[in-house]
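I have placed the structure first, in the form of structure tokens, so that the comments after it can refer back to it.
Certain chains of the assembly are absent from this excerpt, and the rest are unmoved.
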Amino acid sequence: MFFHKQELQHHAKPEKADAVYARKLQEVLGGQYGEITVAMQYSFQAWSAHIPGKYRDLLFSVAAEEFSHVEMLATMIAQLLEKAPVGAVDGAVQSDPTIAAIVGGTDVQHAIVAGAGPRPVDSNGNPWQGSYITASGNLLADFTANANAELQGRLQVARLYHMTDDKGVRDMLGFLIERDTMHQRMWTAAAMELQEKGIETMPVPDKFPRDKNYLDASKQFINFSDGANAADGPWAQGPVTGAPEEGDFEYLPAPNPGVPMPAPTTPDPRFYGTTA
Amino acid sequence: MFFHKQELQHHAKPEKADAVYARKLQEVLGGQYGEITVAMQYSFQAWSAHIPGKYRDLLFSVAAEEFSHVEMLATMIAQLLEKAPVGAVDGAVQSDPTIAAIVGGTDVQHAIVAGAGPRPVDSNGNPWQGSYITASGNLLADFTANANAELQGRLQVARLYHMTDDKGVRDMLGFLIERDTMHQRMWTAAAMELQEKGIETMPVPDKFPRDKNYLDASKQFINFSDGANAADGPWAQGPVTGAPEEGDFEYLPAPNPGVPMPAPTTPDPRFYGTTA
Amino acid sequence: MFFHKQELQHHAKPEKADAVYARKLQEVLGGQYGEITVAMQYSFQAWSAHIPGKYRDLLFSVAAEEFSHVEMLATMIAQLLEKAPVGAVDGAVQSDPTIAAIVGGTDVQHAIVAGAGPRPVDSNGNPWQGSYITASGNLLADFTANANAELQGRLQVARLYHMTDDKGVRDMLGFLIERDTMHQRMWTAAAMELQEKGIETMPVPDKFPRDKNYLDASKQFINFSDGANAADGPWAQGPVTGAPEEGDFEYLPAPNPGVPMPAPTTPDPRFYGTTA
């Protein structure tokens, strides 16, 4: 069960209106790596968890915190829009280039659709979608997805930090960035523990009965381009990473000769494909 | 520049037709973590790379290999569909429950739209989309995204392996799984090197001027749910992970008291929001 | 059958070009609550109607009128774009901030894709989609959906009215707003008649054999947040609305204790979920 409290985890109060910035902030509310994504991702991972205990407790906890971040951003966006000239002009204001420039940079649906409210979309107005999230039932795979989400998310918030000098906005973003710092650390620590305890190890899934015939393919870096420096990376020499180890990486400057393509197919003539 | 050669990297020849399985295989061709995704993701990361040399060489190389995997899967799907009863019946076949069951499990667009050919969609027929990919310009963030993609992808291929006993299909999947093994190792090794060399470290982005006031928030696990075991994880005690270290994780059994929500907004009356 | 006549229901002639406004007007052409939505929604409801007569006649009639509104908006948008500086510059015009501001506020696909023509998208360029519409086969549910569509649609047109002072545009919007007024009245009257005649009543669907054990749940307002004023609404006290009545609303300041979650699932090991 979820409960709500009419408080915010941290202040979400801008110094002044800024509709263009409100639009940009939508990215970390409703974008691919926004707060809706992590809230839903951790929720679905919790509901798909197969063992009770600390990992599931962790997922439930952070999911609820992320919904609280969704709320902070939505609250901030509403205020950035409150006094902004978002298009309700009743006059020739648009011929003022400053105003026109501002309107041009806003999400016009903020005005037309939401009446100066936040929306479940990214900074280009693309609606949030369920295919942004990952929940596979495998905790090592999913904690890696979570680490990635927090890395990408913090990177975007950091970029947004530099796009405003509003002290109120920066205060909130500064706080969120530190929570993202914690979340990067947390998923990394959790993924590391899974491996140290042998609950899951790489390659994921580790219990798959591998085909011994193709173990070479699991160690070869094969160059499909012509950049010679690819041979210098730790992926092309030295011991392979992960558990259980199996020897050394190998560098192939080009793919081995391939196999012939099978003959083109000849489906039922009632599909009217071109067959001669 | 890209070039094509009419060969395959590995055999892609099923023993027999199986339209239901062809539909399932679409997931790893055109799904969220399918081969189109990784091919496009690594390509865009290469085009967004800011330094020449081994990391970009790596990206260009693997991108081209992944397009070659797209081709193997597309070729396999065409053959799984070739002789299958995918719906062109001209008769009362549908009253045969075996045939009906097969048709019910297929992607009917394989027959109606593609005439028994592969399609750029996932196993539920959702078209592949650009928002599946990640390319941020930050290599540590993106290599983590890549590791995640290979973990999720290998997991899906492993599941698909158990859904058929066709030796030809299993042979191809067995090979792809080992290439996914290599790719998991490769991105992990590359991400590790970035950190060891200090090119990028966690938290990403590491050069962001953090707000000293909120450093506590970067170490606190705050429980927003009631699962007491969350306190037992390595994310709630002991030294924090990543560089530079800053002390120990801390466990908060519940959030500190929040701050009051700002007053609701009162936008321009010409938006006709309800204001009293 | 549908027929077309090369006339418009009302004038659709702007005084002057305005590409930024053309983009905004796309919302009520191709947005969630635009004219394409209502035209398609009423059409599908007519095709899904289960009784002949006045309700289906109503649906067919208004559907065709809405397609006529689609045409008025498309015609208007083409003219707003006709003489506008939508980006075909052949020169350094973009360094003029006024021009740049205008271009920045336009839908650039109006120029690049449509050559200064209207498009089946909303004001952020999201393509119209079939999932905007509702057609359930239940007339009370669907007439409520229709009332909602006309309320939201008129609200958006009213907002757009204030974003221009072009007399030609305002004349057309003024007319459309009155048709929306009629349509709000019409769906409300139709929904009311359905209930008065007992064809459908609330709760929808009224013929469902309700579980007597849970009738309490149908009258309780349960507060899942901490806003104490929720107790003051007509949803928390006094007789319940709808037919047949069943007693009084009841206020619960918080949910009753929940039930334990079932144990986490343990699916087939071949899914490689993390199970301990």
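We call the chains A, B and C, going by the order they appear; numbering starts again at 1 in every chain.
In this text, contacts are C-beta pairs under 8 Å (C-beta built on N, C-alpha and C of every residue); 3 or more make two chains touch, one makes a residue touch a chain.
In this text the structure is predicted, and so the values were computed from the model without any measurement.
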Full complex, copies of the single sequence (shown: 3): 6
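Criterion: only the chains that are shown with their structure count from here on.
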Chain at the geometric heart of the assembly (C-alpha centres): A
Distance between the centres, which are taken as Cα means, of chain B and chain A, whole angstrom: 11
CA centroid of chain B to CA centroid of chain C, Å: 33
Of all residues in chain B, the ones touching two or more other chains: 155, 158, 270-272
List of chain A residues in touch with chain B within their complex: 5-13, 32, 53-58, 60-65, 68, 75, 78-79, 81-83, 86, 88, 90, 111, 115-117, 126, 129, 131-132, 134, 136, 138, 140-141, 144-145, 147-148, 151-152, 154-155, 158, 161, 171, 174-175, 177-182, 184-186, 188-190, 192-193, 202-205, 208, 210-211, 213-225, 227-235, 240-242, 249, 255, 257-262, 264-268, 270-273
Chain A partner contacts - residues on chain C that touch it in the complex: 18, 20, 23-24, 27, 31-32, 97-98, 100-106, 122-126, 155-156, 159-160, 162-165, 224-227, 255, 258, 263-267, 269, 271-276
Residues on chain B engaged by chain C in the complex (per definition of touch): 155, 158-159, 162, 270-272
